[in-house]
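Here the complex is missing one protein chain, while the rest keep their positions.
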Amino acid sequence: MTVVEILIYTCLVIGVVFNSLGVLGLLRFPDLYTRMHATTKATTFGSIFTSLAVVVYGLSMFFSQNASQYLNLAIHAFLAAAFLAFTNAVSAHAIARAAHKSGIKPMLAVVDRLEEAKL
Amino acid sequence: MIPFLVTTGMAFLLYLILTAGSGSIGFWSLSELAMGAVLAMITGLVTRKFLCRSESYRLLSPIRLLLLLVYVPVPFFIELMKANLDVAYRVITLNIRPGIIRVHSGLKTDLGIFMLANSITLTPGTLSVGIDEETNDLFIHTINIAEGDEKKEIIESTELFRLVNLPAWIRRIAE
Partner (left out) sequence: MIDVWILAVFCLTVLMAFAVVRLVLGPTAPDRVIALDTVNTLVIASMILLGVVFQEIIIVDVAIVYGLLSFVSTLYIAKYIGGEL
């Protein structure tokens, strides 16, 4: 096994583990907002790492075989991961705001300043 | 005129990134460059009112762009790692104490608030839920409030990040 393969395996394992933690959190947590913590953070992080494995693979193939399609693969995978991180953060904020507006209260909450502020 | 130029430049840059490795002029072929220029100009004409809505061109300065390129892979990624270890711990133990708190951001521009809200959503135990548009305060759902913090009316944004001072970085980039 070469260094590159070890790197790819590590990235894939980290990605799949954090993705499964995100889905586990989606199933286990008691209410919407805590579920959202699990899904936005863990699945974004896991997907970034699986894409990083593809980037490492593409770059290593590009440097060993000097074929430009692998460079293309690496760049596109990196761009997809960047878009994914950005869009997940924005859509999580949008859903949380909409849910609070439509009257879903956080369960088990010790304090709710947004409810007090009445925006 | 400036919005059109900025949008066209961004669209052309994205096209160049997506078609890298197609030919021999640098990395690109002549047909891709010509097609990219035409498409970028059409995109700039159609969407010039959306990208530069707030009429501020601060992010065009090279120092801020360089800081942004450093900010995402280093300080932000450290906090992202920590956030995920934290979420992993909470998912397995279900040891939570949630609530929505009010956080004073101290930022003035829309871009700064936008970056801070997105950074907060992806970093430890916090999720931005709402924004007070007059005072630019953020309402943040926290998964594990420390004992006594629920009595404070307002919390400084620097208290949310233990390892790296992300609000200071954002202030340097966006203001």
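By written order: A and B. Residues from 1 in each chain.
Note that contacts are C-beta pairs under 8 Å (C-beta built on N, C-alpha and C of every residue); 3 or more make two chains touch, one makes a residue touch a chain.
Note that the structure is predicted; figures quoted are calculated from it, not measured.
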item: Contact list for the unshown chain, restricted to visible chains; value: A
item: Selected residue (touches chain absent from view) among A:Leu7, A:Leu59 or A:Leu79; value: A:Leu79
item: Residues belonging to chain A that touch the chain removed from view; value: 5, 8-9, 12, 15-16, 19-20, 22-24, 26-27, 32, 35-36, 39, 43-44, 46-47, 50-51, 53-54, 57-58, 69, 72-73, 76-77, 79-81, 83-84, 87-88, 90-92, 94-95, 97-99, 101-102, 104
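Operating definition for what follows: only the chains that are shown with their structure count from here on.
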item: Touching residues on chain B, where the partner in the complex is chain A; value: 17-18, 20-22, 27, 80-81, 83-84, 87-88, 90-91, 94, 96-102, 117-118, 121-122, 125, 127-130, 132, 139, 141, 143, 145, 150
item: Of all residues in chain A, those that touch chain B in their complex; value: 18, 21-22, 24-25, 28-29, 31, 33-34, 36-38, 40-42, 44-45, 68-69, 71-72, 75-76, 79, 85-86, 88-90, 92-93, 96-97, 100, 106-115, 117, 119
